[in-house]
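Here is the structure we will look at, set down as structure tokens.
Just one protein chain is left out here, and the rest sit where they should.
Our next item is chain A:
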Amino acid sequence: MKQFWKSMLKSPSGVIGLVILLLAISVAVFGPMLFPNSPWRMVQRPFLPPFTLGAVPLGTDALGRDVFAGMIFGARVSLLVGLVSTLVALVVGVPIGAMAGYFGGKVDDALMRFTEFFQTIPSFALAIVLVAILQPSIYSIVASIAVVSWPPVARLVRGEVLSLRTREYVQAAVVTGQSNTWIILREILPNALSPVIVLASLMVATSILLESSLSFLGLGDPNLISWGYMVGAGRTVIRQAWWITVFPGVAILISVLGLNLIGEGLNDALNPRLSREGR
């Protein structure tokens, strides 16, 4: 573990990514406490330009709502949706991949056909259809992002399990009569973890992008403010008020960039062989 942090802190992208993520998380957790302006309430005249009033640093939108407050509250939604939908995708993808890789044969065939099927369907289009049919809410958004993002997890885990199950220590566990579940959970999966962690960090980034795109199209949770929603709402008045669309977009850009950098840093730290070759 110490070794891991040491190599993680040695990779510049990992450090920058970690700093960005910690910043984003603290904004999401503490921001709303320190900055109690409700993102939905009218606080000033509409279309107040940014940097004119200290109390409303980033100006107001078409309804006089505080853009800065929206960004702070939006951080919660974006990070939460990114994190939770990735977790759900892992909960679906890891068992499917593990079973396919471990049992092989017909089980593998059936599960992989199923996975490929979901991978062929255009993911964003499916997410749109699912949210539209289930009605927009934070639950339907998380569910549909998870539905479109689990297949790569299953494929990755399958590949890892496939190569690990022939190892001697796994064979030893089989010989000593351990149950399949025990072998998969205690012997194989812990050793397949590092590539899954790298993929998961990138998936959080993709999920944030997906959520923002859904909200932009008007499929966000109507009770929660999010960055994508803010950009979508500012779109029609972009000629009069550029700041309404620019700032939330920068927030999305920075958080996704941070997560991608963390993914690279993790990759360097967890697969040192690969990263040295890459240079």
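FYI, a residue touches a chain if its C-beta (ideal position, glycine included) is under 8 Å from a C-beta of that chain, and two chains touch if they have at least 3 such contacts; residues count from 1.
As a working rule, contacts and distances are computed from a predicted model.
Its record in UniProt calls the unshown chain "ABC transporter permease", which is the match among "TonB-linked outer membrane protein, SusC/RagA family", "Fe-S cluster assembly ATP-binding protein", "ABC transporter permease" or "sulfate adenylyltransferase". Within the full complex, the residue among A:Pro32, A:Gly64 or A:Gly249 touching the omitted chain is A:Gly249. Annotation: of A:Met8, A:Ala205, A:Ile225 or A:Leu270, A:Ala205 touches the absent chain (contact as defined above).
For the chain missing from the display, the contacting residue among A:Ala62, A:Leu80, A:Leu162 or A:Leu257 is A:Leu257, taking the whole complex into account.
Taking the complete complex into account, residues 116-117, 120-130, 132-135, 205, 209, 212-213, 216-219, 228, 231-232, 235, 238-239, 242, 245-246, 249, 252-254, 256-257, 260-261, 277-279 of chain A touch the chain not shown.
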